[in-house]
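Comments concern the structure below.
Missing here: one protein chain of the complex. Every other protein chain is in place.
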Amino acid sequence: MAGAPALADPDLLDRNDPDGEIRRRAEAYRNWGRWGSEDALGTLNFIDDGKRLQAASLVSEGLTISLSQPFDMNGPQKGWRRRTNPVHTMLDTGTDAERGTQGFPHGLGGADDVIAMPLQCSTQWDGLGHIFDHGMAWNGRRAGDVVTSDGDLVTGIEHAAASPVSRGVLLDLGRHLQPDTGELPDGYAITTADLESCAAAQGATSAVGRGDIVLVRTGQLARARRDGWGDYAGGAAPGLSLTTAGWLHRTEIAAIATDTWGFEVRPNEFDVPAFQPLHQVVIPNMGLTVGELWDLDALADACRTRGRYEFLLVAAPLPITGAVGSPINPVAIL
Amino acid sequence: MAGAPALADPDLLDRNDPDGEIRRRAEAYRNWGRWGSEDALGTLNFIDDGKRLQAASLVSEGLTISLSQPFDMNGPQKGWRRRTNPVHTMLDTGTDAERGTQGFPHGLGGADDVIAMPLQCSTQWDGLGHIFDHGMAWNGRRAGDVVTSDGDLVTGIEHAAASPVSRGVLLDLGRHLQPDTGELPDGYAITTADLESCAAAQGATSAVGRGDIVLVRTGQLARARRDGWGDYAGGAAPGLSLTTAGWLHRTEIAAIATDTWGFEVRPNEFDVPAFQPLHQVVIPNMGLTVGELWDLDALADACRTRGRYEFLLVAAPLPITGAVGSPINPVAIL
Amino acid sequence: MAGAPALADPDLLDRNDPDGEIRRRAEAYRNWGRWGSEDALGTLNFIDDGKRLQAASLVSEGLTISLSQPFDMNGPQKGWRRRTNPVHTMLDTGTDAERGTQGFPHGLGGADDVIAMPLQCSTQWDGLGHIFDHGMAWNGRRAGDVVTSDGDLVTGIEHAAASPVSRGVLLDLGRHLQPDTGELPDGYAITTADLESCAAAQGATSAVGRGDIVLVRTGQLARARRDGWGDYAGGAAPGLSLTTAGWLHRTEIAAIATDTWGFEVRPNEFDVPAFQPLHQVVIPNMGLTVGELWDLDALADACRTRGRYEFLLVAAPLPITGAVGSPINPVAIL
Partner (left out) sequence: MAGAPALADPDLLDRNDPDGEIRRRAEAYRNWGRWGSEDALGTLNFIDDGKRLQAASLVSEGLTISLSQPFDMNGPQKGWRRRTNPVHTMLDTGTDAERGTQGFPHGLGGADDVIAMPLQCSTQWDGLGHIFDHGMAWNGRRAGDVVTSDGDLVTGIEHAAASPVSRGVLLDLGRHLQPDTGELPDGYAITTADLESCAAAQGATSAVGRGDIVLVRTGQLARARRDGWGDYAGGAAPGLSLTTAGWLHRTEIAAIATDTWGFEVRPNEFDVPAFQPLHQVVIPNMGLTVGELWDLDALADACRTRGRYEFLLVAAPLPITGAVGSPINPVAIL
């Protein structure tokens, strides 16, 4: 944002001062008011019709790849913060229909079903009401004026129903930094230099700019699929360093998503208690929409094969009124 | 399908013989085996990469329109067949965050949420396991071999995760047949002639063919929005006549969706007890994916303004393992 | 409570001053501190072992009567404040077992099920954290220190797991005041004089005193069963007048329950906007546990037949950690 104060050295962190490191970045990269006082979209505003038109023009094959993990009881959740895996149950079944217990005429039978799930249990967008900074929500509102027990009254995910459709860019950090395995180790903090060298190495189709939705593959999901979930949901993970906040701001991307549960590196980069400082900077202050638990492995294979890392990305949330997040099935169209 | 027996007169119905009328159409338009014995997609197979490439080329403005109704307690459901509206509750709130009850360090606060909902409660796809014909499911399998209490073990909606991306065509029957109001009356049975005259009247961009996803606007949702839900979910409605089964088969469309709860006309076109006979023909026999409760009003306005009724449609279901349907947020990209 | 200020005339109400009428009663009948600063039971403390021993001695026949309404989708809820009826779904069925799809050895089959429901949807106890008075909860705590998104951290219903076992007394106001129909009209405000004359008319077994659980039958449920739910859950109803607060306090009863959704009369007794003023007095201030949606009809028949209105009542809540209420199946043992 024009005029935002520069940090002395945005790539350095005082590992004993999370409060200060967060505050300085929050102030430097704060977008409050940038899109008016009524805004409910944040950086998704960077996507305009022209951007989407450009994105659609990237489709050259008609190939679609789903970037969603399965939604079922075999997911990674273990109950932390009441986050369970989706519970899917049937209201009617084919077994009943076949046996003739349903009471419909002329041989009709039916099956219906129900789901109960935390909105953040699997592949999802974090909405702008998901994180607060010192009691403040996106655009400078008080958290209690935004998200009550009735949900997000101001920035609910329904406002973004038609927004997250743009040019997607995959940055395969796992492959770039660990060519052998394609997997970053847990606790690895991806830096701005890493992001930039990855984009450079992948070539021109990886250039990142205004309105893009950036997908960062760490390879952790591939590891979890092979070795078992372990603490995949809530535990240690590779992810973005707090120091990338400036890059996230400067590039004017619309959204970012990773194949990890929390998008930023865990444990966080402090020697004192800290928890998700990059969330605290980018969601309530910058207004950045963040995706987590995406499955980027098939897409990464397709991109590498083609030497092409850009595509049309459609990742529309379910417009659940007042939700602070949404399960999604993002689709890359190459 | 080549070799399918022709009905003597597919546009006529014996209003006292639902069994016979259903059986004749089931046999005439059955696609079992057409895509192999293992198939889980049915007519979605008509969408191939070439089709999607063509669909992407239709994007000329970059305008996106969500075709989803809101997911919340103000929806149309009244509990029929245990179909409730979505119940969205918070696990953490901004009120708590602002008050400082959450126990996070450095001023971090968070909000999380949960949803419980029938998968058919609002804008949705019916999967291939949703309806059975005399105990048989899509592709000639026994219903009890396909959908048990564990869900759809064979044709679950997850198989279609990357499929419903194609050329969308809006047929605004409400506007075509009722230019003044734009709304068909409840109980109006849309015929093949209606569909064809609408397509002709709307012009060349409304031609329907292989792999298209056809959206039929009846105007009933506009009426319900104005007058109150009443029996919008489960009651009388305009919709497709059973006699359109041949057109649905002949055109080789990939999927169809309407702005009503049940896609076909209600009450059904018989003088004896009958229930959703067109479902019984097209889902288990033809393998057609059916969308219901879509909001086509904004799209209809946009299409009419432009005199252009085709667009890129992305309507990827949540890949809920074993689901016989999925809530969706379909996005039209013009 | 000793020393509580007496109201000038507790039987009168200024119908334009709900604030004042509530405040005066809240102050007069406040029990904060009466059972120590750590208390989580309120008036349930009036039940001691001696009381329960006396209650058990009332059993003279061994007859049990359930006072619970059915828990199912046919209940009275219509979605007001996201209160749905219970949604009960199956995880496994007999149909599957019979067909042999479950994979168990030696002919074993099983059925399991799941429920999702508001804790206040049917026969229930309101816990002490259910209602607040000007931001204050039972025993003088700040509401936000007691009930957050994590539930009731202080007075959760689990604390009462073994408490509500006592002498029950049925006051059949419906029969007493309307001998012909047994049903009070909606909007009828039951006064202290009504309660006392009913107890007197029913005879010695209806004397109300310390530690009793009083069941007030209005007859509204019988009417709803006959005529349909209508607005039974959330609408107009007979019930206790705000002016009975003194009687509820003076008698030192442990709990009270009715066959209506809200225990007090609706509409409330004011000419200006008001909502559940008696709740506001008795739950956070008096610490009274309140039961709603009980089915007292079979019990009333049994009591009238015997001319005996006292019994052992066992109404233990499910110990749901942090709940502000609990579904219950109260059992009267005569």
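The first chain written gets the first letter, and so on, giving A, B and C; residue counts start at 1 in each chain.
Everything below uses one rule, namely that a residue touches a chain if its C-beta (ideal position, glycine included) is under 8 Å from a C-beta of that chain, and two chains touch if they have at least 3 such contacts.
Just so it is clear, the model here is predicted, and its values are computed rather than measured.
Asker: From the list C:Q178, C:T191, C:T205 or C:N329, pick the residue that touches the absent chain.
Answerer: Touches the omitted chain: C:N329.
Asker: In the complete assembly, which of A:N45, A:N85 or A:S166 touches the absent chain?
Answerer: A:N85
Asker: List the subunit B residues touching the unshown chain?
Answerer: For subunit B, the residues touching the absent chain are 87, 89-91, 93, 95-96, 98-99, 101, 114, 116, 149.
Asker: Can you list where subunit C touches the absent chain?
Answerer: Counting only subunit C, the missing chain is touched by 18-19, 22, 48-57, 59-66, 68-72, 74, 81-83, 86, 88-95, 97-100, 104-120, 129-135, 137, 142-149, 151-152, 158, 161-163, 165, 272-277, 279-280, 312, 314, 316-325, 327-329, 331, 333.
Asker: Tell me where the left-out chain touches subunit A, residue by residue.
Answerer: 73, 79, 82, 84-85, 87-93, 95-96, 99, 101, 116, 144-145, 148-150
Quick note on the criterion: only the chains that are shown with their structure count from here on.
Asker: If you average the CA atoms of subunit A and of subunit C, how far apart do the two points sit, in angstrom?
Answerer: 46
Asker: Multi-chain contacts in subunit A: which residues touch at least two other chains?
Answerer: 89-91, 93, 95, 98-99, 114, 116, 149
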